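For this depiction, one protein chain was excluded, whereas all remaining protein chains were kept in their positions.
All chains are identified by letter, namely A, B and C, in their written order; residue positions are counted from 1 within each chain.
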């Protein structure tokens, strides 16, 4: 209920504040026998590490992960995997003035309203730094999914008004904006340089495609796979909209345009002739690629003057200096992927108990 | 895990199939002392009742609700409220041919993949008829919210390509499409008539505004209020995208455009000068109006011929006749409102344990 | 949180009051493909039906169950199974005087303290009648368990001071007290007749043995199989103690007496040479018979005069007349069995996701 646990079978509980001693996650319900090392997790964490381009915060965090439990002789044991990431570069002086002022677009006022006070250092629990713990856990989920042939590919679809027009998967890791279209990336860099010059910030759209998903994952009614995915992705700080498949376009077209007819693949399997649905029908995976898009608002911390109020309702002008990302979208790519992986891992396990025949086979 | 329960404190479990004997919901965790009658619930159910316009299915269902438990002398007792709605007009012959064929845009194939077989009569559990139970439960949640001054207003923002351009709340109940703009409604009716003529169907967008929400509802990280709302709304069968506040527009603008400065209201309360955020910051309500939009795909059941396959992977052409809604959007208005109400009711209760001072006051 | 849901994967939500229109249960997460008819459930319900001996209430309830959802063509579909039992013989006049008086040994005062008022008719939700819904759900769980070779045998071990000294399984259904020892049963009947004569009531002990349980069910730490079983059994109204295996005797003996050495069975399987542990070690089933004992207090409704107070703290003397069981123990046998079955069914499903190799095999 505290809100820091996600999942039903494969669960993750995260903890930690931006400027506390450490952040971490406890993954429970991970099946035994999964090969897992700190390196597997570190690779994921490195994808969101700050300071890797001029478009990201200059805060220096190694984000070195330590596995404290649940792994023995290189394999998960089935018991909780505890992950620890020490904070290294927390400079509390950067944030001193925000103790009494409500930053626009931030959760300061909401936390004070709810809890009566807040850890104001760097946004405390509401800092985007919290996502490091999700990514550490997501790496384990992705590792599990890969064992059954499920893979995720996530990239930036647009930065501000600049959207990709072509798709080259190789390109994603070649530009600092994780865009699969090099000319869109170049244009987006220009746009971001202008934002920085204007002491402003930008948002964007992240797309995640999940392939190899067997048909049947997800539950009817409230446990629909797309419902859980939405929750997973919307739970990332700055996300303001989530789409599945054709998403918002679906609402404007007709049934004959939107429906995906079923057909038979060359290998004789039932599949779909198109994928407007984005791989989920009635909340259950249909075997096609799952497609999610997350719309991310611009970083609220900007250095141009903004009108706001203090805790005591005094009007003030605030200029937020410090080490902020002019755009979080590229660093959020692996966060979206992690949340999608956590969702799928949980659904993968949940689906195993759907049919009596499987149960009888398992216990035979 | 079966997926038919929603909520943590104020919970609802629904059950029932389109053509089974009945549908229903069990609401547990509803506080004692809430005045409640079958009429309170019936009013909500009547808003989604079929057969009220030429744009809705001709299926005749009274959707008469019976309260079987949890209410005594006109008030909730704190124990589970069980709600029963008998199915009356289930004509199974309408659906005979779909037993062996996978309808495009429907969950038939997914249910078969997951469960090995399915109740094919009218879509079984995956039918939109399932939402009747949600609405019955949502009526109780809305009743509870109203006791603390929270109210919901929900309407159709667009049908297919026709969007509202003005907002007259009175208009919402005056036209069969629940649109707050009479000329948009007239235009949308023409669009729908054309859809019907083309043996096709339409989608649309529903907007829900929740006012009177105190600041502080929602939890950090995975329990964010917008995350839960997304899940709640995306769990409605045909929803393909969810937006909060500025939603997809947020991704395209800059921080200075997107941030809402705090200010002081005439009554001296801290409030926001604008509401791009849609009433939620960092996953916690900020006291402004909460704004959600649900994008709904066109009804997949259309009578024009469609290519698909049978269970045995035989290609076939299907024409879906029967009593289908050419557009479900107007009837889904109260479903979206119900899911929003269930989410808020749960968050309202969860928030009461956030602070030690409240706990001490309660137990003094 | 309302407290009326049990289980994580195979879940049951019950509802209903003693003198309301009906009682029921919703079972979610039951695997698809389980053959199930109303008769399967009725057989279980008939075992707790009132009016079957002079030691049970004279209230006439057929406890006829209706399956409202989740079963199609004689098999579960994987979606919620809703069960309905109409109350028939609720005579509210029997209970008029308890509206203002707190009956000793009953929950009247506690419900008023918690909820501010209560449905006083027959104890409302706190009535033992509530267990009918558990039994209906338990019948489904037992049906599922039987498919994997797990069976439950439950009987009365003692009534008041009279304990069984021998064990004849055939005898259990031959005497109205469900005791496996005919001479103990005869002695217990005499004891009960004396209780009735004294306007008093009796308690007793129920023992449940579960055989065919594979090793590996249950989770470490809080999800231990014995922890969940304890909760399940202690949640039955009148239970005041729960034992697993040697139970209270274990505390008094030494490690060398209490330990069960492992050995190899004739068929070459690892098993235990003794079963002091009662089939569970470290919270996980060890393949031996699981043994639980539930200690049940005497029926609190007795007709001899008792001192107590009214709602307004006025001292009064109360004599509880009406149709009460002088002993509930025999009728509670199937309730204990049901709770054990529900626990095991849930653990059976949960265990399927424990190992990567099973997951890979499932999704191959």
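Operating definition for what follows: contacts are C-beta pairs under 8 Å (C-beta built on N, C-alpha and C of every residue); 3 or more make two chains touch, one makes a residue touch a chain.
Since we're looking at a predicted model, the values are computed, not measured.
Engineer: Which listed residue (B:86, B:153 or B:355) would be found touching the missing chain in the intact complex?
Structural biologist: Looking across B:86, B:153 or B:355, the contact with the absent chain belongs to B:355.
Engineer: If the hidden chain were put back, which of C:176, C:212 or C:283 would touch it?
Structural biologist: Answering carefully, the residue with contact to the hidden chain is C:283.
Engineer: Considering the whole complex rather than only what is displayed, give the residues of subunit C touching the chain that is not shown.
Structural biologist: Counting over the whole complex, subunit C touches the hidden chain at residues 1-6, 8-9, 14, 102, 104-107, 109-111, 113-116, 125-126, 130, 158, 160-161, 195, 198, 200-205, 214-224, 226-235, 237, 240-248, 250-264, 268-270, 273, 277-278, 281-287, 295-302, 304, 306-309, 313, 315, 350-351, 353-355, 357.
Engineer: List the residues of subunit B that touch the chain left out of this view.
Structural biologist: These residues of subunit B touch the chain that is not shown: 8-9, 29, 31-34, 76, 78-79, 144, 147-149, 214, 220, 348-350, 352-360, 362-363.
Engineer: Tell me which stretches of subunit A touch the chain missing from the display.
Structural biologist: Residue positions of subunit A that touch the missing chain: 1-5, 8-9, 11, 13-17, 20-24, 26, 28-30, 32-33, 66, 68-70, 72, 75, 77-82, 84, 114-119, 121, 124-125.
Everything that follows uses one rule, which is that only the chains that are shown with their structure count from here on.
Engineer: Between subunit A and subunit B, what distance separates the C-alpha centroids? Give it in angstrom.
Structural biologist: 26
Engineer: Which positions in subunit B are in touch with at least two other chains?
Structural biologist: Counting only residues that touch two or more other chains, subunit B contributes 1-5, 8-9, 14, 114-116, 125.
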